[in-house]
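Removed from the display is one protein chain of the complex; every other protein chain stays in position.
Chain IDs A and B follow the sequence of writing; residue 1 opens each chain.
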Amino acid sequence: MPTTTTALLVLDLTGTMAFALNGAMTAVRTARLDVFGIITLGMMTALGGGFLRDILLDDLPPATFLDWRYLAVAASGGIIAFFLGQRLDRLATPINVLDAAGLGLFAVTGTLKGLEWGLGVVQAIILGVVTAVGGGTLRDVVLRQVPAVLHSGLYAIPALVAAALTALVVAGDLHLVPWTIVAAAVCFVIRMVGVRYDLHAPRPRGAREQE
Amino acid sequence: MPTTTTALLVLDLTGTMAFALNGAMTAVRTARLDVFGIITLGMMTALGGGFLRDILLDDLPPATFLDWRYLAVAASGGIIAFFLGQRLDRLATPINVLDAAGLGLFAVTGTLKGLEWGLGVVQAIILGVVTAVGGGTLRDVVLRQVPAVLHSGLYAIPALVAAALTALVVAGDLHLVPWTIVAAAVCFVIRMVGVRYDLHAPRPRGAREQE
Partner (left out) sequence: MPTTTTALLVLDLTGTMAFALNGAMTAVRTARLDVFGIITLGMMTALGGGFLRDILLDDLPPATFLDWRYLAVAASGGIIAFFLGQRLDRLATPINVLDAAGLGLFAVTGTLKGLEWGLGVVQAIILGVVTAVGGGTLRDVVLRQVPAVLHSGLYAIPALVAAALTALVVAGDLHLVPWTIVAAAVCFVIRMVGVRYDLHAPRPRGAREQE
């Protein structure tokens, strides 16, 4: 259905914009990068998860590389963040909000693409999580931070929830557009609650002794 | 022959378990990660080398991604390591032993897969080494350590030896199962001797001046 396809494209481009803004703002905040470094980091954050997804699916060249709309949205996000860079001290909140939004949207669209390409349910859910966390992981690795997915309490969990809900929506043959937006929103809320109250998944016993 | 195939699958899954335990234990030991971070790092260490191998071979989606046994073994290794995490101070030895075991097993199975897919001997040996060191390199990069393959004296060499012996076993048309296990064992012994006696390959002259 063209309407559904268009809706999913809009969700995917929204996630791309969210991650491009997030990556570029993180670049402005944590490192002394120039305009090209900022745009590059924004594009890497926005497109990295989709590239990993398409390599794992063998959909090469990656769809988001061939489609100029993804390149344009990702580059625009970087440019916008560059010009907002003067308000550095106010960036922490939007960085987290945009990251949580991209996380949910990419977990949904990554899982849907995996199912469309005939992966098993478990594999499609893993693919959704990889799509969601991949761009941010590349961002953190090149900025020399431990990737959020490894240490940041509720980061992998909300992506996993959104991916699993998406698989349920498809299995239950529900309407894709409203219900996958619900899945992305659940991810967003869990992530933001985790950030607000500094929640963490369990750590190994004895880990506290190290501190 | 199904028996040989089964034996090689067992070797490959054993290497996967060794690297999953190793990656997750390293996560417990060197960083304050929660349960999902630990499992993620275990899976990345266990599956990363095989993913790189399959990308280079164009065997996509990666065989180890489609086969639930690899995913289950890799995830189990992470979960086991999480519950062993309370005995942090005793982890150094098993971490090294598991790493050496995975190194040898993956060097063998990576080289065999390269030869099966028609690569030249040199390329198949390089592929074996990439399979063996790939997962640990990803582990070290996301934990912000210089990858073991770059600095840890005898790390690339034992993998190279196991890969070259595997190529000889195939060229000599010897029985795969006993002889490739010998190749993996030789790698294991060289690596453990290197760890025990802190052996290093030659460093450039003048490098000492920097210290």
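Just so we're on the same page, a residue touches a chain if its C-beta (ideal position, glycine included) is under 8 Å from a C-beta of that chain, and two chains touch if they have at least 3 such contacts.
A quick note: this is a predicted structure, and the numbers were derived from the prediction, not measured.
Of the options B:Leu47, B:Ala101, B:Val149 or B:Val170, the residue whose C-beta touches the omitted chain is B:Val149. When you scan A:Ala27, A:Ala46, A:Val149 or A:Leu176 for touch with the missing chain, the hit is A:Ala27. Across the entire complex, the residue among B:Val10, B:Ala72, B:Ala92 or B:Val122 in touch with the chain not shown is B:Val122.
Touching the chain that is not shown, out of B:Leu66, B:Ile80 or B:Ile157: B:Ile157 (per the contact rule at the top). Residues 27-28, 31-38, 40-41, 51, 55, 60-62, 65-66, 68, 71, 82-83, 85-88, 141-144 of chain A touch the missing chain (whole complex, contact as defined above). In the full complex, the hidden chain is touched by chain B at residues 55-58, 60, 119-120, 122-123, 126, 137, 141, 144, 146-147, 149-151, 153, 155-157, 200-207, 209-211.
Here, only the chains that are shown with their structure count from here on.
Rotation relating chain A to chain B, from a C-alpha superposition: 120°, rounded in steps of 5.
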